[in-house]
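With one protein chain withheld, the remaining protein chains of the complex are depicted in position.
Letters are used for the chains, namely A and B, taken in the order the chains are written, and counting of residues starts over at 1 for each.
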Amino acid sequence: MEIRTFAELLNRVREMRPLVHHITNTVTINDCANITLHTGGAPVMAHAPEEVEEMVGLASSLVLNIGMLTSSQVAAMLLAGKQANRRGIPVVLDPVGAGATHFRTESVRRILEEVQVTIVKGNAAEIATLAGERAEVRGVDAGEVAADPIQAAQTLARQLSTVVVVTGKTDIITDGTRTACVDNGHHMMGCITGTGCMGASVLGCFAPVADDPWIAAVAAVTAYTIAGEIGGEIGGESADGPGSFKWRFFDAMAGLNAEKIAEKAKIRQVAPSPNL
Amino acid sequence: MEIRTFAELLNRVREMRPLVHHITNTVTINDCANITLHTGGAPVMAHAPEEVEEMVGLASSLVLNIGMLTSSQVAAMLLAGKQANRRGIPVVLDPVGAGATHFRTESVRRILEEVQVTIVKGNAAEIATLAGERAEVRGVDAGEVAADPIQAAQTLARQLSTVVVVTGKTDIITDGTRTACVDNGHHMMGCITGTGCMGASVLGCFAPVADDPWIAAVAAVTAYTIAGEIGGEIGGESADGPGSFKWRFFDAMAGLNAEKIAEKAKIRQVAPSPNL
Partner (left out) sequence: MEIRTFAELLNRVREMRPLVHHITNTVTINDCANITLHTGGAPVMAHAPEEVEEMVGLASSLVLNIGMLTSSQVAAMLLAGKQANRRGIPVVLDPVGAGATHFRTESVRRILEEVQVTIVKGNAAEIATLAGERAEVRGVDAGEVAADPIQAAQTLARQLSTVVVVTGKTDIITDGTRTACVDNGHHMMGCITGTGCMGASVLGCFAPVADDPWIAAVAAVTAYTIAGEIGGEIGGESADGPGSFKWRFFDAMAGLNAEKIAEKAKIRQVAPSPNL
């Protein structure tokens, strides 16, 4: 797999300008709308049961994020997710805080049972929880995780026939067979809220532009974490803190192009876990 | 009409510090509160049916935005809008995504039937939809619009006895008789989320300070788009991207004054469409 294959998908996002329908939390909803624009997509946020199916009918992809889940939101997600499946558009699920409360864990299980999700993206604890392993989830942050995250991701990907993305210092992207590790990113990405949620929006931008969701996910994660790197070190000068990092990160995402991605990408393909 | 008449309304906003009650979407609610402050108003956001009428009782104007509509929000908007009518304070309506789903289109129709709205502000597709013309609305963005936007705006303004603002590269402000075009603005305003919603908040700041809502709307649109220009080109140096543009835009709105508006305003009054 050539780096350029991944890098050039960003051009396709900007040509297609996919409409990315989000049902998401109110903490980071503004950030998700902005990063979608800066990546090259068009965001739409709609969560009323009266309109989610019709809005999915216009959309190129659907992003579901359970960061501020309510029972009525679960109902809207199920309606929208099933409609996305009927239309054959990709569905990205961000299981924020799965494992922290029964309500979140059960709701995610139900969504995964009733909706064929294309890409599941979470931190190591969330993914381990969904893979059926013990993990400490502290609020919405990953705590101690016993399991090997690559193996947990591969297990979950096979269970669900989906692509799984595990975020962290190294990001892992697997469909259960092919597994890539991306070593891009910047420590400042962990110092602001919304980095995880925005990553799901970027996956929602890339998913409609490639037939192979694993390629789309590797490309999205690489582009996004390189924007983080550039945002953290604009002009060789570090952002002074998380406040200045955030807008530099947005500038970097909007100014990103295939050349910069090809130059900076640190993608390693890893062999399948022998235990699988 | 002298440019200074429009420019000096900003001073009146800052003297009056109008309380602008918003019932709005969660995507851009923080931006709307901030731009209200930077313009010179005081924002208040309240949507519970238990309190909206009482809060309208304290307010100088009411801004309704359907960007993340729910049925309970429609109910709150009707309660608040009717109370605003009883009190005689101006009502600004932002029909975000009208035409995209039946739920949005019907809800806007119902609000317009039951509430006398002072200013309706939308993009060309939303306004064409409300004027009864065919328009493609893609999520919450304007798609292809068959109709002449000036004529659609004038038609709608006459139908509703309201002021209509159509946003775009050129903004159109009409009461069906008088029509102004404002050529201010900066392309970066289209690169961040919330520019439309914040425009409605600025209309909400200006509407209470002039007896003539068309003058208030022309003044608001001019001030707001000039702030966008200044934000995009601070000190002759362009913003590097949408992240830096956003805070420079906020700085520019807060630092705006009547002199800068009078110097930069590009307002053209146009003759009524012959077809009306």
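Quick note on the criterion: a contact is a pair of C-beta atoms (placed from the backbone, for glycine too) under 8 Å apart; a residue touches a chain by one contact, two chains touch by 3 or more.
Please read these numbers as outputs of a predicted model, since none were measured by experiment.
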Check your understanding: Any idea which of B:8, B:51 or B:148 touches the chain not displayed?
Key -> B:51
Exercise for review: Among A:138, A:187 or A:268, single out the residue that touches the unshown chain.
Suggested key: A:138
Exercise for review: Provide the residue numbers of subunit B that touch the chain removed from this figure.
Suggested key: 19, 21, 26, 29-30, 33-34, 37-38, 42-48, 50-51, 54-55, 58-59, 246-252, 254-255
Study note, to complete from the structure: Touching the unshown chain, subunit A contributes residues 25-28, 30-31, 67-71, 97, 100-104, 138-141, 191-194, 240-244, 246-247
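Simple rule for what comes next: only the chains that are shown with their structure count from here on.
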Review point. With chain centres defined as C-alpha means, what is the inter-centre distance between subunit A and subunit B in Å?
Key: 34
